[in-house]
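== subunit A ==
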Amino acid sequence: MTELVEFSLGALVLLPLLAAAVVMLIGHTARRVLGVVTAVVTAGFTVPVVATVADGDAPELVLGGFTAPLGITLRGDGLAAVFLAGTALIAVVLTVFAALVPAATGEHLTPSGWRPGHPGFWPLWLGCWAGLNGVYVSGDLFNLYVGLELVGLTAVALVALGGRKSWDPALRYLFIAVLGSLLFLTGVGLLAAVTGTLDIAQARAVLEEVEDPTAGLLALSLMTVGLGMKIALVPMHRWLVPAHSAAPAVVSPILSGLVIKAGLVILLRVWLWAVPLVAEAIWLAWLLGALGAIAVLVGSVLALRQDRLKPLVAYSTIAQIGYWFLAFPLLVTEHDDAGAAPGAYSAIVALAVGHMVAKGGLFAAAGYLKLRFGTDEIARLRGAGAQYPALILAMGACAVGLIGLPVSLGFAGKWQLATAAVGAQQWWVVVVIAAGTLLAAGYLLRGIAPLLLQAPQESDHQLPDTGDETAPAAAGSKTRAEGAGELLILLLGVATIGTGFLGSWIYDLLGVGLW
Partner candidate 1 sequence: MSLVADILAALLILAGTFFFTVGTLGLIRFPDVRSRLHALTKADNLGLGLVLAGAALWLGDWAIAGLMLLCWIFALAGASVSAHVIAGLEADHASEREPVHSVDPGEEQKNQESTTTPREGDQP
Partner candidate 2 sequence: MVNDLLPLILVLLSVSVAVVIFPLPEQAARLRSTVNIAGAVTKVVLVMLLVPVVVAEGARPEFSIPFLPTGDGEAIPLVLRVDPLALFFAGLSALLWLLTTIYAIGYLKGKPNRSRFFGFFSLCVAATVGLSFSGNLITFLVFYELLTLVTYPLVAHWGDEKSLQAAKLYMRYALGGGVAVLIGVVWLTMEAGPVDFAEGGAADVAELAATSPGLAALIFVLLIGGLGVKSALVPLHSWLPAAMVAPAPVSALLHAVAVVKAGVFGIVRVVDDVYGIEVAWELGVLTPLLVIASFTVIYGSYQALRQSEIKKRLAFSTVSQVSYVVLGVTMFSMAATAGGVVHLVHQGIMKITLFFCAGLFAEAMGAHKISELRGAGRRMPWTSVAFTIGAFGMIGLPPTAGFISKWQLGLGALESPHPWVLAVLVVSSLLNAAYFLPVVWLIWFGETPDPETDDDAAGGTKVREPAMLLVPAVCTAVITVGVGVAASLTFAPLEIARFIAEGVFS
């Protein structure tokens, strides 16, 4: 059994990479078929890893047979397993969606002008997925940098597939993403200088003996700033909304749902595994907590003022990111007295995975609507629900997950965060959560309600612009494939509710391989 698990740890990264390479050689339709096959097989490989972690031990793969300080070891501990499973679920659904609705993958330029759908999507997306899996399972600091860079560059390229208006946001995203990775690399260099090794576990062992914490602290802050740029924490968030809303229909869920999580996983690896929490790190955690609170409030208020659907959903991403950083002060205080509920750590993971599923569904639906109606202005999409009932239901379910209402992973995450906050006497966290929940309900309702309810024809008021108030005509009749695409998004909505029951299972999973 361990043979298969170790093999699947490697296969999770190298298989999509191989497929990404091969897919560049073949034609358009063959790319979609190979893409779907790879997605299913890669998701299959997550099963043995998650199963092994579920019954207690964390599998390890020593690459090339060279032991730690020299070679690279891949570790499949609790954190990796949870994120692998979440990513696999979303990736399979989105891959099949991209295969069914090729127009969702962007616009490509032919000598006779712009055509919908971009075959270049497939190698980039499979490469991005390989990078994501690489980041989750890697146990080596420099390897984390290379994985982060792979995810970053492919994400920038995926944004740029969206045609002329997406190039400028893609470039701004490139600058911030690469600067973030370079700062992270500086931190890695500093740690390598102090500890003499690049392996996370060994670095931790050395850092614990070193009594002068300044180097570790500086490395930690450099890495945190770098990764903060990649995750778009508030002061460094200006690149996110234009990039995510200009990206093609199937790319924005990938960006919002999956790419940001790579930065978060590395941040958790650094904070909880690589660098021991010294007293001086407390102020940094509190700074992150404050920035998180600001992110929640600023993101929600700005989302309330949006009049287009995709920027609204993008701003909600910024708000949700705030929640993860809100838990950092609790993470630090709990760490000292190990007795207190380590709820904050599992709260961050539950919120992140819940956000992954819910945001994936919501952004896919928003992109799909924009694809069908040519616009994502909420005023002009009024009444779009009549023709797409399953889509609106999926958006409603995903909104439940984002707001954090019961039976969703978001609720489980907020519950654990609230209990951890109450346990650590941090009342302001509970206040921010309550405010965030209400604001989230506000802006998501503003986004989805007009779609849901169509005033019958004889409604008295006229829309401001001359568009007739019946739902704007969808671009052509809905083909069978697009119908199936719609059901896929509904699957994501149902998954948001379904994963709500996994709160405690994820908690037990996270206990495996914790430092």
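Heads up, the rule we're going with is that a residue touches a chain if its C-beta (ideal position, glycine included) is under 8 Å from a C-beta of that chain, and two chains touch if they have at least 3 such contacts; residues count from 1.
Regarding candidate selection, all candidates are chains of the complex that A comes from, given by their letters.
Because the structure is predicted, anything quoted here is derived from the model rather than measured.
Could you sort through 1 or 2 and say which touches subunit A in this complex?
In this complex, among candidates 1 or 2, subunit A touches 2.
If we count contacts the way the header does, which residues on subunit A are in touch with candidate 2 in the complex?
Within the complex, subunit A touches candidate 2 at residues 340-343, 346, 389-390, 393, 400, 405-407, 411-412, 415-416, 418-419, 422-423, 430, 434, 437-438, 441, 445, 449, 452-456, 459, 461, 501, 503-508.
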